[in-house]
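Right after this comes subunit A.
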Amino acid sequence: MNNYLIVAGIIFCIGALGVLMRKNLIIVFMSLELMFNAANLGFVAVSNRLNLISGDIFVIFVMVVAAAEAAVALGIIVAFYREKGTIDMDKANELKN
Partner candidate 1 sequence: MAFFMKYILTILIFFPTVAVLILLPINKKNEGLLRNLATLLSLLEFIASYYLFIYFRPDTYKFQFVEKFNWIPSFGASYFLGIDGISLFLILLTTLLTFVSLLSSYRYIKDHVKEFVILMLLLETFMLGTFAALDILLFYVFWEFMLLPMYFIIGMWGTGKRIYSAVKFFLYTLAGSLIMLFGLIYIFIIHYQQTGNFTFNLIRLYNTSIPVNLQILLFIALFLGFAIKVPIFPFHTWLPDAHTEAPTAGSVILAGVLLKFGIYGFFRFAIPLLPNAAQILAPYIVVIGVIGILYGAFVSIVQKDLKRLVAFSSVSHMGFIMVGLFAFTAISINGAVYQLLNHGVDTGALFLFVGMIYERMHTRQIKDLGGIAKKAPILTVLFLTSVLASVGLPGLNGFIGEFLILIGSFRSYPVLTIIGTSGIIFAAVYLLWMFQRVMFQDPHDQTAPYNHHLESFDDMNLREIITVLPLIILMFLMGFYPDPFLDRIGPSVLHFLTMLNHHKIIYNAIKIKTGLSNA
Partner candidate 2 sequence: MDFKTSITWLIPLFPFAGWLLWGLFGRYLKGFSGYLASAFIGISFILSVILFFIVAYSHGFTDTLYPWVHAGTLKVGVSAVIDRLSVIMLVMVTGVSTLVHIYSIGYMQDDKGFSRYFSFLNLFVFSMIMLVISNNVLLLYVFWEAVGFCSYILIGFWYEKKSASDAGKKAFIVNRVGDFGFATGIFLLFMTTKTLNYEKIFAMVPTMPTLTVTVIALLLFAGAVGKSAQFPLHVWLPDAMEGPTPVSALIHAATMVTAGVYMIVRFHVLFSYSPTASEVVLIVGTFTAFFAAFIALTQYDIKRIVAYSTVSQLGYMFMAVGIGSYTAGMFHLISHAIFKGLLFLTAGSVMHGLSGELDLRKMGGLYSKMKTTAITFIVGGLALSGIPPFSGFFSKDAILADVYNKGYYFAWAVGEITALMTAFYIFRLIFLAFFAESKVDKGLHVHESPKIMTIPMIIMAVLASTIGFLGIPPLNHSVFYKFLHVDFLNAKDFAPIVNNMPWYVLSSISVAAGLIGIYIAYLLYIKKAIDPEKIKNMFKPVYELSYNKVYIDEIYDFLIVKPMLVFFGFLWKIVDIKIIDGAVNGVAGAFGNFSVKARKIQNGMLMSYILTLSIGVAAVLFYYFIR
């Protein structure tokens, strides 16, 4: 049982590492998706272990949210690209201090 959670944890951390290290917004976004998926895995595993179904339901909502977020995020990335001509995270530096 813990194995699943450990795998979930590892994937979550890899996702976090990706967010931390990468500057390409698309890759960062994909890393975020990884993190969400890690949580999904955890939910399904726990739900299975506890003989419950609510975790699985949660997963469905996470997916919905992920989809919605993907739409908005990609929209913003596109808009950003249109304005700056790049999807480098560091170019978002107009607002500071």
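We take it that a contact is a pair of C-beta atoms (placed from the backbone, for glycine too) under 8 Å apart; a residue touches a chain by one contact, two chains touch by 3 or more; residues count from 1.
On the choice of candidates, all candidates are chains of the complex that A comes from, given by their letters.
Just so it is clear, the structure is predicted and the values come from calculations on it, not from any experiment.
A.B. asks: Which one touches subunit A in this complex, out of 1 or 2?
C.D. replies: So the chain touching subunit A in this assembly is 2.
A.B. asks: Touching residues of subunit A toward candidate 2 in the complex: what are they?
C.D. replies: Touching candidate 2: residues 16, 19-20, 23, 89-90, 92-97 of subunit A.
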